[in-house]
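Omission of a single protein chain aside, the complex is shown with its protein chains in their original locations.
Presenting subunit A:
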Amino acid sequence: MSAKSVKLENVTKQFTDDEGKVMTAVKEVSLHIEKGEFATLLGPSGCGKTTTLRMIAGFEELSNGAIMFGEDNVQNIPANKRDCTMVFQSYALFPHMSVYENICYGLKLKKLSKSEIEKRVTPIMDIMNLHVNKNRMPNQLSGGQQQRVALARALVMEPGVLLFDEPLSNLDAKLRITMRDEIRRIQKELGITAIYVTHDQSEAMSLSDRIVVMNEGRIEQVGPPMEIYQKPKTKFVSDFIGTANFLGGVVDKKDSDRLFVKTKQTTIEVLQKDADTFHEGQSVSVVVRPEAINLSKEGTESAKVLKSVFMGQIQEYELDFNGIQLYAVVADPGGKEVYYDGDSVNLTFSQRSLHVVPA
């Protein structure tokens, strides 16, 4: 198996409907996915994830731009000749073929001998735990088993690139987690380049080397999960990944790695590596994660508790901070002081967890 890198350069896709109206589903997307990397396209419904994936697979023509597998432009390679296989959301198993026949389908097309096919299929069926179901028809399998067959069928081809379109969305919550770990394990073990589409952020977080956040056909940000969460580049990303409070303000002063943001309430000092991309006087939002809010009884009482809910592992607060509603979470409330509706509290931010994005 030789994994391949995938490069998208300025990829644009426009659809023309029957009345000739043009809609742009993917806009000038450029992206480089390394050999052996697990990259996830994450974004809200309709943002162009599937379309991007389908262009990589060769099911859709590009309106503009280029896609490269390794060094080769795949523009003129038809879908059935591209070195990538796909796991479909609906699994797309061949209903008239047994599990074994489904898995062999691609190998048979490659005109491999029976023994070679056997040699390649057996280890995959081992990994996927499919031997007992070998001769069953797809409609006699559970959702999880069908999912495994779909994965096995794609893996057995030893593709340069493996594509996934929301493969777990039809499974129940528990199975989803098991399968997700399994996919990640196999991908690492075999060193495959994987591109995975989902709109479930926890899936994206747990699977990916890098996450590509998309919105309205464009890439908003590309980066490792932690960076995406802690250092979102845009308001959209910070809002879409995890939960965020926003404090609007303007840049008052700046340093090489620090910003002072003047909000209606206070001036907040934020450690920010890319401080020089901002200029003084620029309107910005300070992203405050719920866990970055500390509450205490000491000092000035700057906020009021509107609602306090005990959730077991965490205590949730809704706070009024000088006219702005904030959502805060305190972990392990058992060992800490708990505040109740109507309490006045002193509110401070964990400076290291704050982050500034353009408004």
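Here, contacts are C-beta pairs under 8 Å (C-beta built on N, C-alpha and C of every residue); 3 or more make two chains touch, one makes a residue touch a chain; residues count from 1.
The criterion applied here is as follows: contacts and distances are computed from a predicted model.
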{"item": "Chain left out of the displayed complex - its UniProt protein name, from \"Aminomethyltransferase family protein\", \"Urease accessory protein UreE\", \"Fe-S cluster assembly ATPase SufC\" or \"Sulfate transport system permease protein CysW\"", "value": "\"Sulfate transport system permease protein CysW\""}
{"item": "Residue, one of A:45, A:115, A:139 or A:300, that touches the chain absent here", "value": "A:139"}
{"item": "Omitted-chain contact residue, chosen from A:4, A:153 or A:231", "value": "A:153"}
{"item": "On subunit A, residues whose C-beta touches the chain left out of the figure", "value": "16, 57, 59, 61, 63, 76, 78-81, 84-86, 88-90, 92-96, 105-106, 109-110, 137-139, 153-154, 157"}
